[in-house]
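All protein chains of the complex are present and in place, except for one that has been dropped.
Then we have chain A:
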Amino acid sequence: MLECAELYFNVDHGYLEGLVRGCKASLLTQQDYINLAQCETLEDLKIHLQTTDYGNFLANQTNPLTVSKIDTEMRKRLCREFDYFRNNSLEPLSTFFTYMTCSYMIDNVILLMNGALQKKSVKEILVKCHPLGRFTEMEAVNIAETPSDLFNAILVETPLAPFFQDCMSENTLDELNIELLRNKLYKSYLEAFYKFCKNHGDVTAEVMCPILEFEADRRAFIITFNSFGTELSKEDRETLYPTIGKLYPEGLRLLAQAEDFDQMKRVADHYGVYKPLFEAVGGSGGKTLEDVFYEHEVQINVLAFNRQFHYGVFYAYVKLKEQEMRNIVWIAECISQRHRTKINSYIPIL
């Protein structure tokens, strides 16, 4: 790629970038959150959301309003926006969009397989699937019994196919194996996405690489944290870590040896970025590790909007919107369960 993306970026992607920046401006503000947190019922929440850019997206919902209805409608809205972006995009931005949907596709596949394991009907689970990660072959996932079956029969023609190279095995899919499969898929997905951004070069690489590095490191930490007290061996654990983050290689090796949270924290202390995050855990407000990571994610995503002529804004926008949806759902849950003390622990989008 040439150095000066500024010169021709707008030819292909200027419209969409303008659009996404406009969309970003419609994210809820601090004042909106304060108002939302004051709501007494979900009806109030609906009225307030009407004054924001969400508009009357709940207008056609019959009473009573539930949190899940709000959630579904918000997801639909995001999905509509995303589809619009995707339909209007040109290469290589469309590949970028495909990469973005892959993570949702992985989640959906895993969700469906878990459902099949628990003998739930496909329809029931389909409702829970993220609309961004929908694809036609998805519903046939439960035919497969082994990962290689899954690959050969069903996913070979989907964008997920390249991520399967590491996890072709004949093991039957039990709960642990599914979880392993998810992490392996995710690892290869992140690495591929990272490679794509790196190869693209320019501002896109400069913006996207840190975001993906953080994503990789977060996964490494979360995998470690979740594997405490399970039968997952340390060697296996190490194979699940994505190898693109700041932790690679030394940090990951140390992390593989960690046995409890304190040891994990000690590993993080070596890194300037993660040290303050781990220090914030459990501090004021009883934040969990997840919350802290979300906050940091929001921060770096907001930073993506400071640069121009790159694809990172799309990624950042979707992530920020997701966070906003999580916040609204959180507030709505707190309202509907009359659990107001925790209503303010949403993650503000700066």
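The rule we apply is simple: a residue touches a chain if its C-beta (ideal position, glycine included) is under 8 Å from a C-beta of that chain, and two chains touch if they have at least 3 such contacts; residues count from 1.
Just so it is clear, contacts and distances are computed from a predicted model.
Student: From the list "V-type proton ATPase subunit a", "Small ribosomal subunit protein uS2m", "Gap junction protein" or "Cytochrome c oxidase subunit 7A2-like, mitochondrial", give the UniProt name belonging to the chain omitted from this structure.
Tutor: Matching the unshown chain against "V-type proton ATPase subunit a", "Small ribosomal subunit protein uS2m", "Gap junction protein" or "Cytochrome c oxidase subunit 7A2-like, mitochondrial" yields "V-type proton ATPase subunit a".
Student: Which one touches the absent chain: A:His48, A:Lys69, A:Lys246 or A:Arg326?
Tutor: Going through A:His48, A:Lys69, A:Lys246 or A:Arg326 one by one, A:His48 is the residue touching the chain not shown.
Student: Write down which of A:Ile154, A:Leu181 or A:Ala220 is the residue touching the left-out chain.
Tutor: That would be A:Ile154, which touches the missing chain.
Student: Looking at the whole complex, which of A:Leu7, A:Ala25 or A:Ile143 touches the chain that is not displayed?
Tutor: In the full complex, the listed residue that touches the missing chain is A:Ile143.
Student: Write the list of chain A residues that the hidden chain touches.
Tutor: That gives, for chain A, the contact residues 35, 38-39, 43-44, 47-48, 51, 59-60, 122, 136-140, 142-143, 152-154, 156-157.
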